[in-house]
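Take this structure first; my questions come after.
All protein chains but one are shown at their positions in the complex.
Which chain is which? They are A and B, in the order written, and residues in each are numbered from 1.
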Amino acid sequence: MKKIDIFKKGLFVENPIFVLLLGLCSSLAITTSLTNAIGMGIAVLCVLIMSNVIISLLRKIIPNEIRIPVFIVIIATLVKCVQMLMNAFTPALYESLGVFIPLIVVNCIILGRAESFASKNGVFDSLLDAMGMGLGYTFAVLVISFFRELIGTGGLSLFNPFDASQVIFQFEVFGDYAVSLFTQPAGAFITLGCILAFIQFLKVKKANKAKKVEGK
Amino acid sequence: MNLWAILWLALLVAIFIGTYILNKNTPKPEGCEDMSECSGCNNFACSHHSAHHEEEIKDEH
Partner (left out) sequence: MGLVSLFIGLTFVNNVVLSKFYAVCPLLGVSKKPKNALNMGYAVTFVIFVASIVTYVLYYQVLKPLKITYLDLITFILVIASLVQFVEMFLKKTSPEIYKSMGVYLPLITTNCAVLGVALDNISAGYSFIEAAVAGLAVPIGFTIVIYLFATIRERLEIANVPESFKGTPIALITAGIMACALAGIAGLV
């Protein structure tokens, strides 16, 4: 089932943030709340899908020497369109994500997937790869912002991106014991560090188990 | 459609592609194979990334 593997790879095994360590700039900055995380994740997913599909469609036409410049132009155009759409339809989200929407252009994930996958594979495969990576990115920022918002403000909340006053859910778990450090930049680094340490812990455990089996 | 926009865009793209091709065709083999720092991040767009040198390594064999 090669197609399913292409899709699943982006979710866990080659998760762009937790494994490949790409696109950290945006993921650390906007994970202050679940709403921001979902908004950014969907924006990155849209740009990734469109750029992968377009580059895969044009891969036979683009001369090999000037691949990277052409990719950058295509991605910049797409991001500008997404930015203008977000400014129009989701103004509150646009305000809170701020400069990190245009910074999707230099997000290593998009250029990396375009260069390493979309320029060499067919349209449907590139679409699956983009969906896998985009959903992996969204999942990763959701996890980071889950912890940051929960520990930082003592509760979770999710607002409708299109209409900021509409609350989808909002509840407080513990108000007085919130560690507001986690809503600040320092907390972002610490949260991501701990999550990566946990993943490394799982990897080390797996490697030790494999060694024991081989030893026997 | 604004004509100036298209002209400006074409100028920028031409300048970028021009400098990119000029840069690619000037080699400097002295410190070129400096791989020690260049497996630091997985930034695929960086021209020092090891995947770009795979073709050269394959040609040598």
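Definition applied: contacts are C-beta pairs under 8 Å (C-beta built on N, C-alpha and C of every residue); 3 or more make two chains touch, one makes a residue touch a chain.
All values derive from a computational prediction rather than experimental measurement.
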Review point. Which listed residue, A:53, A:106 or A:142, touches the chain dropped from view?
Key: A:106
Check your understanding: Any idea which of A:42, A:62 or A:76 touches the chain not displayed?
Key -> A:76
Practice item. Write the list of subunit A residues that the hidden chain touches. Key: 21-22, 24-26, 28-29, 69, 72-73, 76-77, 79-80, 83-84, 99, 102-103, 105-106, 108, 111, 181, 184-190, 192-194, 196-198, 200-201, 204
Practice item. Determine and list the subunit B residues touching the chain excluded from the picture. Key: 2, 4-5, 8-9, 12-13, 15-16, 19-20, 22-23, 26-28, 30-31, 34, 37-38, 40-41, 43, 45-48
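What we mean here is this: only the chains that are shown with their structure count from here on.
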Review point. What residues of subunit B sit close enough to touch subunit A in their complex?
Key: 13, 16-17, 20-21, 24, 41-45, 51
Check your understanding: Which residues, counting only subunit A, touch subunit B once they are in their complex?
Key -> 20-22, 65-66, 68-69, 72-73, 108, 111-112, 115-116
